[in-house]
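Not every chain of the complex is shown here; the ones you see sit where they belong.
Going by the order they are written in, the chains are A, B and C; count residues from 1 in each one.
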């Protein structure tokens, strides 16, 4: 049994203000939402397709980001690279870039005329813009830095002497990483995964610019919300709330299953 | 395939500069006061720290020679018990021990079997499933010991492997470790503060102070001619090999001793020089062991005099200066050495 | 926070597509009416309308379509915009007119039906009797145009003002049915305007010949 915790006001008060600040606008939305029209707004097949697409794309994006992002975080935190500070700053580029510009940048490279997209098209017949794969790429571009930076932070905070112990037991860098480092920084990875998934789910600008907006293929919820906002703000509120409800449900369930034990 | 290391490491206020060789099958104990550089040496040998200069070589394999060569830890066949254990908190005790074999390619089932056997050896069979955080300090240290021993590495580095153990467990684990090290073809470097561990387990002692070697040699040699008071105090122990039969131990070097605890087969017997009494005439009394000796030499230490005595067995005795005067001790003086059976500690050798 | 003491401040909310023309008109107006300082808030018409409804301190609102105008406003149409076909320089898709928009093999971008340019496009296609096969339904004209500029699509329906602004990388092809889909830009002094007199003179100025010339240069038509 762990000792119960008392909670100092100097921490609880700002925490409560912070929580209120993050959630009260949501309450505003909920109050504003036309609850009786809700089924009407949500039961359209377009919206259900958009919701499903959003969840699928955000999840695929997160998988892609985990695959590439965790090694990248390791490289930044542990490998003794020259110019590491600069590389680390470079990773934050997609964070700072307005998402629409990010979409443009992706088109410049992966579009039909782009240096990479051109070859993808002529050699493999692959065209990424206007496809669901394009949505995943656009979301990954925007969301990956969140994963990389929070995992890197976790790696830096971790006690690297356990990795030394693993090395003396004959474990390669890779095995050490998989079996010692990753489990030790699991909370940081979970945090990064949540950030990545949520950011991908809410991504709008880069998606519409790179992947366009075609119902059933590239119209994710944020795109549907944005367009609804133009003609029917109430519908937009309802859709947003639906998106939120789903994501909160997913996160509340998943995180408590991932995080075993009380601390 | 001798380990030959010339360890030079310079740090803020501390500089290590020691030369170490460990032959296959040999156990070298590294002793020294806190902060002498023992852990630093272990880390450099394990490949966790770089040398500033010097080299680490095992036979023809160069492991470290700045600035060019550096073989990282995972490609040195080493096993390390760390002073603060460093058990993996997310793995069970069993998985911690099985980690090394698994990393070296042993199939899971075999690795677990080996791990289970070692856990049983250190007396933790029923804690196999426990997480390190739920183990007591001594239990954690035993898991760390099992984890380093299970892989049978070429070079075994043990940094205070018995420090957290209680007296009785220590006795048991020390014997177990001794048995293992005897059969073990690799090289062992044992860092310890406990002179008994060093005397019983090691073939050779290397004593360092402030980063430099102050003395080295076989335990009995060092005990015989300690260069400093610190060493005299540290290694003040008579150590003999012999073969036990009940409470009688026939010593390999001649003579026999009566001990309190019956044993059988090859043993070590150890007793401090302070336990040896000197009498001009043979006394009658409780001490079981009484034999004639001749003074071979005298050495003055801070408050005591270490007397070298030739006989069967030859032993060291610590006495006060007053005794030297009273018994007129000088090389050639003939005396009776007296030693109580209960003063003798006996450790199985095989 | 706003409100310098030495000049009268005038706050104009205007559709993003008016950015270039209105910035110029604002400068001219400040010169013509000394002592005024025009501050613009450019953005999507819907956003601007919502901000006004939520109490934003605006004097004048110029929207990109009548539907996005705030309710209960006596608005005047001050400019019109007409659709045109935008194709990448060199017209790689060899687009000649609206019927090509029905071709599934060509990449086509249109505005989504919810935004004014999408509404206009729908009218144009109805008039032409063409069922378009778009690959993407963009959230605004700019997004559609970006895809043309980068050569991602072979054609898009955009406003002439937009095509003009991007003339360096985009060719425009006019088509007859555009007349059926003209978009009116309304302007009004808001009932909640803090500075009504200057607001009225700004609206008057926008309707003047001088401002009309600026608008025409940007590609707008007179109402």
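FYI, a residue touches a chain if its C-beta (ideal position, glycine included) is under 8 Å from a C-beta of that chain, and two chains touch if they have at least 3 such contacts.
Everything numeric in this text was worked out from a predicted model, so none of it was measured.
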| item | value |
| --- | --- |
| Copies of each displayed chain within the entire complex, written as a formula | A x2, B x2, C x1 |
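Following the convention adopted for this analysis, only the chains that are shown with their structure count from here on.
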| item | value |
| --- | --- |
| Chain centre separation (subunit B, subunit C; CA means) in Å | 88 |
| Separation of subunit A from subunit C, taking each centre as the mean of its C-alpha atoms, in whole Å | 34 |
| Inter-centroid spacing, subunit B versus subunit A (mean Cα positions, whole Å) | 55 |
| Numbers and ranges of subunit C residues touching at least 2 other chains | none |
| Contact set on subunit B toward subunit A in their complex | 46-48, 72-74, 76-80, 82, 86, 88-91, 99-100, 103-104, 147, 151, 157 |
| Residues of subunit A touching subunit C in the complex | 100, 104, 107-108, 111-113, 129-130, 208-209, 212-215, 218-219, 223, 226-231, 233 |
| Contacting residues of subunit A [partner subunit B, same complex] | 161-162, 164-173, 175-176, 179-180, 183-184, 186 |
